[in-house]
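Left out: one protein chain. Kept in place: all the others.
A and B are the chain letters, set down in written order, and residue numbers restart from 1 in every chain.
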Amino acid sequence: MTRQETAPPRPGRGTEPLIFELSSPGRIAYSLPALDVPDRPVDSLLPPSALRTRPPELPEVSEVDVVRHFTRLSQIQHGVDIGFYPLGSCTMKYNPKVNEDAAALPGFAGVHPYFPEEVVQGALELLYHMEKYLCEIGGVSRVSLQPAAGAHGELTGLLMFRAYHEDRGEHRTKVLIPDSAHGTNPASAVVCGYETVEVPSDSRGGVDLDALRRLMAPDVAGLMLTNPNTLGLFDENMHAIAEIVHEAGGLLYYDGANANAIMGVARPGDTGFDVVHFNLHKTFSTPHGGGGPGSGPVGATRELEPYLPVPLVDFDGRRYRLVYDRPKSIGRVKSFYGNFLVVVKAYAYIRSMGPDGLRQVSEDAVLAANYLMRKLAEHFHLPYDRHCKHEFVVSGVWQKERHGVRTLDMAKRLLDYGFHAPTVYFPLIVPECFMVEPTETESRETLDAFARVMAHIAEEARQQPDLVKAAPHTTPVKRLDEALAARKPNVRWQPET
Amino acid sequence: MNGFPSGYRYTKSHEWIAVEGKTGKVGLTGYAQDQLGDITFVELPQVGRQLKQGEVFGVVESVKAASDCYAPVGGRVTAVNGRLETEPDLINRDPHGEGWIFQLEITNAAELDSLMDVETYTRYVAEQGEKG
Partner (left out) sequence: MSVKHRYLPNTDADRRKMLEALGLRSVQELFADVPERVRFKGTMDLPPALSELELVRHVGELAARNATVDGYVCFLGAGAYDHFIPSVVRHITGRAEFYTAYTPYQPEVSQAVLQSIYEYQTLICELTGMEVANASMYDGATAAAEAAIISSYALPGRRKVVFSSALHPEYRETLRTYARGPKLHLLEVPAEGGVTPVDRLREAVDDSTACVIAQQPNFFGCIEDMAALGEAAHAVGAHFVACVDPISLGVLKPPGEYGADLTVGEGQGLGVPLGFGGPYLGFFAATGKLTRRMPGRIAGVTVDAEGKRGFVLTLQTREQHIRREKATSNICSNEALCALAATVYLCTMGKQGIREVAEQCLKKAAYAAQQLEAAGFPRTFAAPFFKEFAVRSAVPVERVNAALLEDRIIGGAPLGRWYPELADSLLIAVTEKRTRQEIDRLVARMGELR
């Protein structure tokens, strides 16, 4: 019997076997030049005790097997290039192809990070200008391109807070975080050694100012804020918030996940933030790669700038240089200079858009979100009835109460109609939440089509709730049992014994 | 969600305790397990551990939630329900019986007075439902 016939549970029709299940002894997919130096036995070069005695069970497959396996897999995967992907807080905009070409240029992809500076001037120049562009967009004084993602930027920024306060001989132990914040905010604060204190939202979805005043104390290092926040709402009290925090000696951190709404409209640095991060994989169109890599540059005002990670790139009028001699720096947060090839793509994007184009991006993103929000509000509960920015939340509470259909069910039903579902059940403060971010790269027709399908699903929830509750029906696999996966974790394939 | 056992005492954080002499058996209420959904993992306390009233004794996890559990009263852990290691869904299937989590030797029986009886807890749960 072959492995496929014995291994439970089995792949089904429309799914793909594991590459290990395709393995056949002796098959190869690689070729290397013949060894052209004198061959010496491995155990004459390395101590036998350091050697492997059993080869790793990597698959033995042909090149055709590899290509077909991953190509067939790719056919059961949704992506931005396949269709609408309104995942709130993730900014799943179109990823321009030419940016991929740029990052694949051998002059970028084939450069070792320790090449001498004189032979990487093109790469350093790109980093230098990228920093300048992000400074301008963020209204900050300097930017480090080192952090690898948004959460990594948060960690960087909060360590800068810590260094800043310690420099002043102040020992502050807490970070304030609104209840609507993304999970990485409290997690990052704790990784930085802070205690977190939750700030409630007010009825308009913004920071509750009275609560903030009450919570802001001499032991608070600062406030982390996403603005527009995860409800898609711009905090109208931005100025007051900054005043309350700063007056008590605290600092303000800008989670830039939602910067797609404000380019050329409001710059975090101008609105009172001390440290900001951007997500190049959101606002600046770099692809999400099935989960990453991203890039989370961190910017700072003049006061906080000395604490940025090293190295930064400077220009002495003749040459671009990596600068390490920054005594107040928090140090490095990863190896080398950041996710450079991701930065290349974002650089290409900014150059393609120009200042007016970026402003148009934000205007179109906000217009698309409001347009869609009003259409969905005809069928779903709209918890915050005001203009949104680039994203919005609606709730499935009506459907749940009246028909027993949960937001999760409706999200799954959307998959049947060829759409990726919005983010669901986040932010936590809105029950049965859908968080929808259409982005500026979707046409009016796409938005209309999505709105029609959502209306249709609301109707289905009324007429045929069981159909929706059992969704999806047309996907390569039906609804998956996540409880089983967590109860009996099987997180790696095992060879049959 | 009726059918909370009448002899048990209840906490606001939805633990129950069934007392027999100096020993108490602790679990999660049917309401709690319903809120959590399919339970996938239970972190059990160490036998011998000394718990204070209100102290976190473990974590119960479902697919999308992780919930700290609090000791209804203080005491020393004398036994744990090992079956939960492989069958965490016992809590879903029989929260007030087979799904018990641990047993303890109660330090101060007076602490039981701060807990709710079944009527009070039933009312408390009904209010929770209205809010949520």
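By definition in this document, a residue touches a chain if its C-beta (ideal position, glycine included) is under 8 Å from a C-beta of that chain, and two chains touch if they have at least 3 such contacts.
This one's a predicted model, so the numbers in the text were calculated from it and none came from an experiment.
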item: Identified contact with the non-displayed chain, of A:L367, A:L382 or A:V397; value: A:L367
item: Identified contact with the non-displayed chain, of A:V140, A:L376 or A:A421; value: A:A421
item: Interface with the unshown chain - residue positions in chain B; value: 40-41, 61-66
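The rule we apply is simple: only the chains that are shown with their structure count from here on.
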item: For chain A paired with chain B, centre-to-centre distance based on mean C-alpha positions, whole Å; value: 38
item: List of chain B residues in touch with chain A within their complex; value: 37-38, 40-41, 61-64, 88-89, 132
item: Chain B contact footprint on chain A (complex, rising order); value: 425, 431, 482-483, 486-487
